[in-house]
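Following this message is one structure expressed as structure tokens.
A protein chain is absent from this complex, but the other protein chains hold their places.
And now, chain A:
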Amino acid sequence: MRRRLGWSFWLALGWITLILAAAATADLLPLPRYDETLVGPPQAGPGPDHPFGTDGLGRDVLSRVVYGARVSLIVGIGAVLLGVLFGAPLGVLAGYRRRATDAVIMGVNDIALAFPALVFALAVVAFAGASLLNVLIVLGVLGVPAWVRLVRGATMVFSEREFVAAARVLGARDRTVLWREVVPNVSLPVLSYAFIGMAVAIVAEGSLAFLGLSVQAPTPTWGGLINEGRPLMEDAPHVVLIPSFVMFLTVLAFNLIGDRLRALTDVRQSNLEPVRRRQADRLPARPHHVEEDVLLQVADLRTHFTTARGAVRAVDGVSFTLQRGRTLAIVGESGSGKSMLIRSVLGLTPEAGTRRGGRVYLDGQDLTELDDEQMRHILGTRMAAVFQDPMTALNPVRTIGTQVMEPLMVHLGMKRKAARARAAELLASVGIPEPARILRRYPHQLSGGMRQRVTIAMALSCGPDILFADEPTTALDVTVQDQVLRLIRRQREERHMAVVLVSHDLSVVAEWSDEVIVMYAGKVVERGPADSLFERTRMPYTEALLRAVPKLTDPAHHPLRLLPGRPPDLAHPPSGCAFHPRCPYARERCSQEEPPLFQAETLDHLYACWYPVGTGAGVVETSPELSGASGTAEALKAAEEAAELEEAAEAAEVVAEAAAELETTDVIEGADSRGR
């Protein structure tokens, strides 16, 4: 949420503050009175005495512009306040109550919106007299329908959120729910539009003044100044140009502030903006070899965030390769850096305070060297992503149709009609019934499974080479999960693409992937072919994850095996092996030295652990009677490492044991040491 507002925002805010301050303190400023004639020669250009020059009657233009700001600002702010005062409660009521209340309010509102507003304003002001109050009231009232509509929309969005339902479940009265749950959330979007509304009101007042229908002379208004200066356009253009320019800047500033505030609330945008490369510091990459014939190679990828708590190492030196037609799964608890790894590969990490390192090669091309525009193109056409929460990937106020059609029109240059037809086909191909009907719906009207299918359809629309799926089925039930995963696999085969599947569900990973990466605290702790990794698990963390899953074969109320604690704070990861505070096998060495990636007996199977599961190395001390647990190369390796660094006695024991095992066998099957 905390996004940078940018210098333009602060500049605009500065300008408005300046105008406000000048207007408020006009009487105290060392300025001639706005209506005092002949304070200087008439029609004089800007000069030291009169920085903005003088008008046809020799009045000081600066003074008139400053006093004119009063009218503009009072009308701008006043009209918005008036509009919000009447529009917001009606909008909240309509959006929260829905049904009949909504129908009545919106019915009246739509009629009001259809009214020719300016004509109405002209008529009223002409009839009731042109005074500041009349202008303010007319503009304020005219703004009400727009406010009703806006606030109703925002209210609807937040009323969908579960915390509102939760408050009602607690038995809170509607009044309380509205006031404490809905209004605080609606106020930010309202604030952003308030600024835009002020700009609109200022322009409207200017137009009225130009027609002579605003505050009457001699009180200056910006519109009035421009009108008065018209005849002097040739001799003294500054009389028109200066107030025009001031008004232009002010309107621009209000719009800008409104826009930036709105961007702040826009979840979709804040999630999916590619990094601005110059703002992300680069960490040096370790030397590596760029492999040929792989679709994707990630080398020593690192993403660190600078936060108040220190550097958060979200992704810390991850390397892997991926071939076409393969599925790579990334598992780990939330906070282990899975999603950030994917985002780093895609270049979608937040921009501020990010330090990135490492390389990402797509078909040998280094993506970390590309600029924003090139990267956007790659993302649109060669790499696509599906994220966990389909609701944040979909814009709640746009129809499914517009959203599915957008990439087709932007990246493939399709015409609207063709895009609509293709969108319907895509929805049908992901198993959505009645695609034509769904295209006209809004995201909240679909169930979770449907929404996820829609985002998959969007991701596949431009025929990517790699599909990144971040927890695509987490919120779905098994039949749908099965279909979605089947769908992804089928698309993978048809399009000969590769898939990177992030999941915390190990059974999904075991069934649907070829290779697996287990992440903990931003690092790869075990990696290998799926069958080897699941059947000859080495890393205690992987084992613990596997054991925490409830099994269908267990009886009801069977106590689950808990993996205690939570993943570490990535700003302060534990020393040594980051898993050691939670690891049942941890020994002294674990908290002191970080284990490197060891090679397991199966090809390509790597793990980071000093006392791996199922090799005997992990159980030496706790169960000396298990000396039969067969040793393997890595047990020996671990032992050798230990010999160098730890107490000789312990190491000697391990070495001796490992050596003994090597005589009998070099392999263990499933290392079912428990069965002994």
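Keep in mind that, in the parts below, a contact is a pair of C-beta atoms (placed from the backbone, for glycine too) under 8 Å apart; a residue touches a chain by one contact, two chains touch by 3 or more; residues count from 1.
One rule holds for everything that comes next: contacts and distances are computed from a predicted model.
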Chain excluded from display, named as in UniProt, from "Cytochrome c oxidase subunit I", "NADH-quinone oxidoreductase subunit NuoE", "ABC transporter ATP-binding protein" or "3-isopropylmalate dehydratase large subunit": "ABC transporter ATP-binding protein"
Listed residues A:Asp110, A:Asp531 or A:Glu588, member touching the removed chain: A:Asp531
Options A:Asn185, A:Gln216, A:Ser244 or A:Thr402, residue touching the unrepresented chain: A:Asn185
Option touching the unshown chain, where A:Leu31, A:Val508, A:Leu570 or A:Leu606 are the choices: A:Val508
Contact footprint on chain A, counting only the chain that is left out: 1, 161-163, 165-173, 176, 180-181, 184-185, 333-335, 389, 431-434, 437, 447-450, 474-483, 485, 504-508, 510-512, 530-532, 534-537, 540, 542-563, 566, 584-585, 601-603, 613-614, 618-619, 622-623, 626, 628-630, 661, 664-665, 667-676
